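One chain of protein is taken out of this complex; the other chains stay put.
Here the chain labels run A, B and C in written order, and each chain numbers its own residues starting at 1.
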Amino acid sequence: MTRFSGMAVLKNALNGHKGWREQWPDSEPKKEYDVIIVGAGAHGLGAAYYLAQEHGITDVAVIDKGWLGGGNTGRNTTIIRSNYLYDESARMYDHALDLWEGLSQELNYNVMFSRRGVMMLAHNVHDVQSFQRHVHSNRLNGVDNRWLTPEEAKRFCPPLNISRDARYPVMGAALQMRAGTARHDAVAWGYARAAAARGVDIIQNCPVLAVRRGPDGAVEGVDTGKGFIRAKKVAISAAGHTSVVMQSADVRMPLESYPLQALVSEPVKPCFPCVVMSNAVHAYMSQSDKGELVIGSGTDQYVSYSQRGGLPLIEHTLAAICEVFPIFTRMRMLRKWGGIVDVTPDRSAIVGKTPVKGLYVNCGWGTGGFKATPGAAHTLAHTVARDEPHPINAPFTLERFTTGRLIDEAAAAAVAH
Amino acid sequence: MLLIHCPYCDETLPEAEFAYAGEAHVDRPADPMALSDDEWAAFLFIRSNPKGVHAERWRHVHGCARFFNAERDTVTDAFVSTYRAGEPRPGTKCSAGAPAGDDMKVAAE
Amino acid sequence: MSTHRIAGKGRFDHGGPVRFTFDGKRYEGRRGDTIASALLAHGVHLMGRSFKYHRPRGPVCAGTEEPNALVETSRGKGRFEPNTRATAQELREGLEVRSQNRIGSLAFDLQAVNDLVHPLFSAGFYYKTFMWPRSFWDRVYEPVIRRAAGLGRAPDAPDPDRYAHRNLHTELLVIGAGPAGLAAALAAARAGAEVTLVDEHAEMGGALLSDPDVVIDGKPAWDWLAAALAELDRLGVRRLTRTTAIGYYHQNFVGLCQKLTDHLDEPPEGAPRERMWHVRAVRVILAQGALEKPLVFDGNDRPGVMLAGAAQTYLNRYGVLVGDTPAIVTSHDSAYHAAFDLADAGAKVAAIVDVRAAPGEGVLVEARRRGIEVLTSHTVTGTNGRLRVKSLRVAPVSGGRVGAARTIACDCVLMCGGWTPSLHLFSHTKGTLKWDEALDAFLPDRSAEECHIAGAGRGLWGYGAALADGAEIGVTAARALGLDAEAAAPVVERDRTGTGETFKELPTDGDAGRKRAFVDFQNDVTAKDIRLAVKEGMRSIEHVKRYTTNGMATDQGKMSNVNGLMIASDAVGKAPPQVGLTTFRPPYTPTTFGAFAGYHRGRHFEVTRRTPIDPWAEAHGAAFEPVSLWRRAWYFPKAGEDMDAAVARECAATRGSVGIFDASTLGKIEVQGPDAVEFMNRMYTNPWTKLGIGRARYGLLLGEDGYIRDDGVIGRLGEDLFHVTTTTGGAARVLNMMEDYIQTEWPDLKVWLTSTTEQWATVALNGPNARRVLEPLVEGQDLSAEAFPHMSVAECTVAGFPARLFRISFTGELGFEINVPARHGLALWEALMKEGERYDICPYGTETMHVLRAEKGFIIVGQDTDGTVTPDDAGLSWAIGKKKADFVGMRSLRRPDLVAEGRKQLVGLMTEDGDVKLDEGAQVVADPEQALPMKMIGHVTSSYYSAALGRHFAMALVEGGRDLEGRDVFVPTPEGIRRATVTTTAFYDPAGERLKV
């Protein structure tokens, strides 16, 4: 692996950039691996990296039906925060946040993690109660989060409309200063490069058709577009497509896949210093380093793998943006796109073992998977390597849907009555 | 914005009049108390989520207000059929929407 | 004066001038000009700076696909926008135009220093550096990078303009009114189809507007066009200009954005700036034509270098000669026609440099006839000129070797690398494309919608072909609509056909690694950036795009995608389709947020529901709070009062005498039918069979998961008739849930539900004097405690209005809720206020309601519960019918975790110091000394000052809370740790004596 640095850039600038090498090879599959990870998004590539780096397991293949990083990794709005309500969630996301802070240096790849602060707006008394609960809970969990008055919120984010006459007046905000954004593609590329350097095979354009189980029920490997590949352990990290892959191993999942849309504006000079989320109004936004306003929309109402998404939802999202930030009506939407998110009944992820020996799963991140990337990858690798969960992902089991021990972040933010 | 045929109104109308209501043919057990925790969890939470034709429920909420069923291809979002609540799924052997073999030829990202 | 306007040319209005400014300097243009055509008429090419290197740039195009000539435009306060395409924005009187993305002047941009050290900024450079020291990225590097990035400045004032929406259903939508679209619309409309024809330009006609010499059906092109438009109007075709089809969605749903006023000097009162059309078409014809491709060579980005077709448009449509000594660089015959038109208008063509060995014979003859030098098998190895191109270096290519170069002086370079079918909208539908080897272009393959593609979009070149194809497709679409149709293709003379070849970057001499041949002009992506990305392992076009940002500029890759793909596929060593085409994504051109938001701005962002009594509250100075879609009176401050003071007064007045409260927002459902009781038994946790007629009961509703969803008082008005109330926010959800069970799970039950939320206005009267206030107004019901005890309901008359009268209490005081038909709500309220005068009746809002109920330990669903709370957790086990075999959610209450020890239970909390108010949401711990992260055992759900208790009190959900009664717990706050004692939730009048009056 050619080490990246300012000096290396300078040296190559002088020699016409002749010194750069392939960041990862496009591998052909071997007949057998210790571990196969299905899905070469940042979660899957990250898990491969941590398997190699922390557990010494390098006979690993990451297999994807398309190009690495082409799924939800490259389609999200890159928000990173950890100010979740429940202890389980706060620990998982804060673990991820700890890893985010050193990720560029660890991977020797600038993932541009930018601690610019994530501010969540409260628009009614119920929001205020809910966010205050978050702030208090986070504080005692050691998670950064604080309460702002509307005026403080406006100072932190000048385009914000805090008029009392607004349809949804701002009644306050919860701010996590340590939160922010990162460059999504770079996360996948950085993990891919670091994993490949440690011996991991990255196999692109190779659809996994089924997970194959042996007579004892344990995992034997995967059938792919390039033939059967044997593996002692298989981890599924396939975002929106988890149900389909797991079904092939005869495991039915508490998941539904929904289209999720996001969009960017034309680039403008810096005008929006942080990330703002407004659940009541259904808008969240940040400004990329390129200058585009990056805006997340909601999921369409129906289950779909089409990655299309409808116009009315985008209209609603932009109306919401214009409600909270009225100065942006004349900004123009440059491009919108869709992803597929798999959603669990309690809106929390499933990371861990499955009823099938040797089969592991990482799914159900819904609309919040990007921020969890290093945490999910790290704990998944631990679970696969040791065949037992890390304490941080231990609560995120499949069994919780039977016992009722849900981690219900959605219900905890129940709508106002 | 989808176009949806309401089997009660017998009209094809914009999605804005309809509300999606989840997977179809997940019937509430007659005697829930007789079920094991696993069986009850399966009723509550397990969904087929197929990549292909999905049997699902819609409600014509800004119209006749009826719940009805539909088959829709989740890859193209195209409707295959819509039918009234209580009617069997057209042209299928099973009531629950387990994905057909062909649907499996699609894998992870 | 315009130095480059050619007399007798162009379609603009030769009448009075239109005045505008550019960077403060005054200019005059003509009605019909774009900013770019007007500036070019004055010889101004320099209009912008590029994104990364801040290189000087001029317009490349004459349409919306422009990557370079982006400007800031303004028509006064709040009407400022960045990144406007100078090539598309029409002039209007007084338009202010400013160049952007520069420090200093446009001619001397200090940030152009980036260009000097450009080798540092190779593809992906920022992924490789700026990592040390660790804290510097978001503190130092990123702010610098962000300031340098971006294009124009963001608007900074609210927008006074309006935006509109409209729905349109049409049989046939034709997108693009060039020759193919016009022919298609004509053919279909003649067959009787109901047709909508849209075009993004101010005028219909497409390429015909730039080619007046073509002859169609014996008429000059523009005469034919005028006749065609007139015929379309006669046939009733709905024609929308300045209207861009921005996205193609499911089942022929197309979004159109129509620009209505940006071109007008004085927009009429009430007119929206833009309108988004939601079109549902039975069939769609895409006739969007093709986009001309730039050629990729060193220095192809200097001002004065533009597409040949654009120069032709500026000349023929706007009467502007873009240069006096143009040089043409091409790999397609079409550029020759541009050369001929410019030459015929008086330009001296420096040379036509053709990369190909064998251009079409016809164009060579024409060139010779005009005495224009044609250099075949030649390449361009560079250009010169800082703010305007002055010359280009050309060299012969033979057997892959580049020979000796010579310099050709010129004042503009017109390039053409062939044409790309415009298939953006087709791609939105997930229609598939196939690579055509002969054309070196993607063509439409399998369609996912009921749509047709006509003309250049299918790779057909020339007017004859486009018109014939359009007519034929129009007929096909009409037949698909069930109409009889005959195709009649117009006869075209003096057609401009031709062929071409597609090249990657042009061959060059010297070190290719140092040549700067731009592919994406705006984002400053060069051919060598793309090659470097491939070398670094980016082997799919998606990776190349993301690594280099090629195709991600505001032209959405219209100029750069195909060239980028040709270079990447060459570098990878695979055919273009194997490297892939980046997905086209909506919108087709950047579209304002306002157009999407439409009417939903300001007070019309979302409905604000108001009760019939709301006007009284407003007139009496109420503060309001939003509760779901409603606004509710929150408290009624008197002069000088803050919320706390007002609420303390309202509470005291209600407990002391009588308070009046608008409860109209509560959800109400009429449940009627022979199986109404059975339905209620199955739906709610409570038993209903034995509830007597005229009696009411608190009802608790769970989700099937066993958690509390809603609650409310339910009165039985008849054997088969219940008046159900729900929470304000839960009304629609509860009705939907009930309908779901009735319609799909229990269709055998004979019971019907009707929402009566808005049929009734509801006024709650609470306090020891409530009966005294109410009694004189009631007819038909004895209100005595014996005749009408607590939890009764009756139909009677109140203040002369038919009423449903409940004796219930959410405050712990003697209480009534009076429901009257909504139109009488305000009159009822006023009658009660009048009657209550002598008891100092006090109107109170939701905050006082919350305090009074909390003093009684009554829960608010959604505040004291959060979707994870069971009836037992909330202390409501008593509300579960013990003998019931089933109700919604019952089975879930037996799940292991729901019967486990240590669940959070609702309890009271009394702080050691009664003056201390706990925050709602504050966390409860058993051990205040522990280190972070602390073990939290609960949280405060409700916390208020109680006038009745003379202190603050709170409710909290605490693990095993009921077993902790009498014990102390701790609430750590930023101000310090608060000690509190766990109590029951019956804070006030625990025995309920005050209800028994």
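We take it that a residue touches a chain if its C-beta (ideal position, glycine included) is under 8 Å from a C-beta of that chain, and two chains touch if they have at least 3 such contacts.
We adopt the following convention: contacts and distances are computed from a predicted model.
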item	value
Omitted chain (choose from "Cytochrome B6", "ABC transporter permease", "ATP-binding cassette domain-containing protein" or "Sarcosine oxidase subunit gamma") - UniProt protein name	"Sarcosine oxidase subunit gamma"
Among the chains presented, those that the missing one touches	B, C
Candidate in contact with the missing chain, chosen from C:Thr261, C:Asn766 or C:Ser892	C:Thr261
Contacting the left-out chain in the complete assembly, out of C:Arg57, C:Arg85, C:Lys128 or C:Arg162	C:Arg162
Sole residue of C:Gly218, C:Gly236 or C:Pro990 that reaches the chain not shown, by the stated touch rule	C:Gly236
Touch list for subunit B against the chain that is not drawn	1, 8-11, 13-14, 16-17, 61-66
Where the missing chain touches subunit C, by residue	162, 164-169, 202, 229, 233-234, 236, 238-243, 258-261, 267-272, 278, 280, 599, 603-604, 606-612, 630, 670, 672-674, 720, 750, 752, 754-760, 821-823
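Here is the rule we use: only the chains that are shown with their structure count from here on.
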item	value
Centre-of-Cα separation between subunit B and subunit A, whole angstrom	29
Multi-partner residues of subunit A (each touching 2 or more other chains)	70, 306, 308, 310-311, 345, 402-403
Residues of subunit C engaged with two or more neighbouring chains	249-250, 253, 278, 430, 705, 892, 895-896
Subunit C residues touching subunit A - in the complex, by the definition given at the top	51, 79-83, 101, 117, 119-120, 122, 125-132, 134, 137-138, 142-143, 145-147, 149-159, 161, 163, 165, 247, 249-250, 253, 255, 276, 278, 430, 511, 513-514, 528, 532, 535-540, 542-543, 546-547, 549, 554, 556, 583, 585-587, 590-594, 596-598, 600-603, 605-606, 608, 625-628, 705-707, 727-730, 860-863, 865-868, 892, 895-898, 919-923, 925, 932-934, 936, 939, 941, 972-974
Complex interface listing, subunit B residues touching subunit C	1-3, 14, 19, 21, 27-28, 31-33, 35, 37, 40-41, 44, 57, 59, 61, 65-67, 76-78, 85-86
Contact footprint of subunit A on subunit B as seen in their complex	1-2, 15-16, 19-20, 22-23, 37-38, 41-42, 44-51, 54, 56, 72, 74-77, 98-99, 103-109
